[in-house]
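Read the structure below first, then the notes.
Missing here: one protein chain of the complex. Every other protein chain is in place.
Up next, chain A:
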């Protein structure tokens, strides 16, 4: 008896953890459980549609299920369909790797006006997450608040011409939606000076390729720190790029005080070291971090944690990825974390053969498995439209129906 591990969340952190666990101990039972019928979480619904190279890590994750013996249990919402306590009773180890999916609120007057939209909510809609809201109207002049990689991803997607989205997996509906927005101007504002912006320089350099924009960078400043200056240099290299009519403006050091508008967002009022300023806009996109969803009591678990920094919440209960570290760090950062956590889990592991493991999930309705995902994946790639590498199945019902197909047909 080698031990049974349940990982809640089949996104990159959960998958890297499973990979590290199974590499170290190949006979371990590792079950990845996800609330969606499909695996890969952020890689499928958060990584930008035009960053297909980044999505290539799913080839590694497929190995988990195809060669390393990990199992996938999709369409299982822990905290709803099954309690965390029931899962903990069934497995020697439970790891929460559910990410952080709720947009951190702006929390200023007017931030509940229509037209103020969180980046997570918008990207879930853009990337056809089955639980996403309908795509909102942004109008011709969206203003982005935030200076991290999520904000830059959003800026790039909105700034691209239809031709620049060739090879992506942006869906038919979102593609039409984007054209309909007829965006004229995108302003991106950060609270910090450019030197302290959270984005990576490489994300800024990528913007130099945009084919239909006129870029201005205002008040990038300077820094004595080489890493900071590298970001500033990348920004300054964008200033003056003029490849087309869509205006993109970078602003820094602007702290939002309030969103203004009669019945929807029409402007944001800021304060800055230079004084107060109001920037008109047609919508406000916030990309200022993420908070946990309500289904798992993350705050309570972390506050009671034995060693939250190491990801140890309680005996047999661990946290990985953004669920542990907060909304910072890239996919490979979380790989390194997962490898460290796997070591700690295996050190602590004391298998109890009386635990029922995956049998605890057997009575749940419409649970999908990895074979079901391969059917969905094949259907999505087989029906890709010209200029796209995939056509995502966008509803839970359709996913379940395809995942179930041929069940029982085996000889």
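We take it that a residue touches a chain if its C-beta (ideal position, glycine included) is under 8 Å from a C-beta of that chain, and two chains touch if they have at least 3 such contacts; residues count from 1.
Going forward, contacts and distances are computed from a predicted model.
This complex has a chain not shown, and the name its UniProt record holds, of "Membrane protein", "YeeE/YedE family protein", "Glycine dehydrogenase subunit 1" or "MioC protein", is "MioC protein". Within the set A:24, A:182, A:202 or A:306, the residue that contacts the chain not displayed is A:202. Taking the complete complex into account, A:19 is the one of A:4, A:19 or A:175 that touches the chain left out. Annotation: of A:336, A:364 or A:384, A:336 touches the absent chain (contact as defined above). Contact with the chain that does not appear here is found for just one residue of A:8, A:57, A:116 or A:254, A:57. As for the chain not pictured, it touches chain A at residues 16, 19, 50-54, 56-57, 59-60, 63, 167, 200-202, 205-206, 208-209, 230, 331-332, 335-336.
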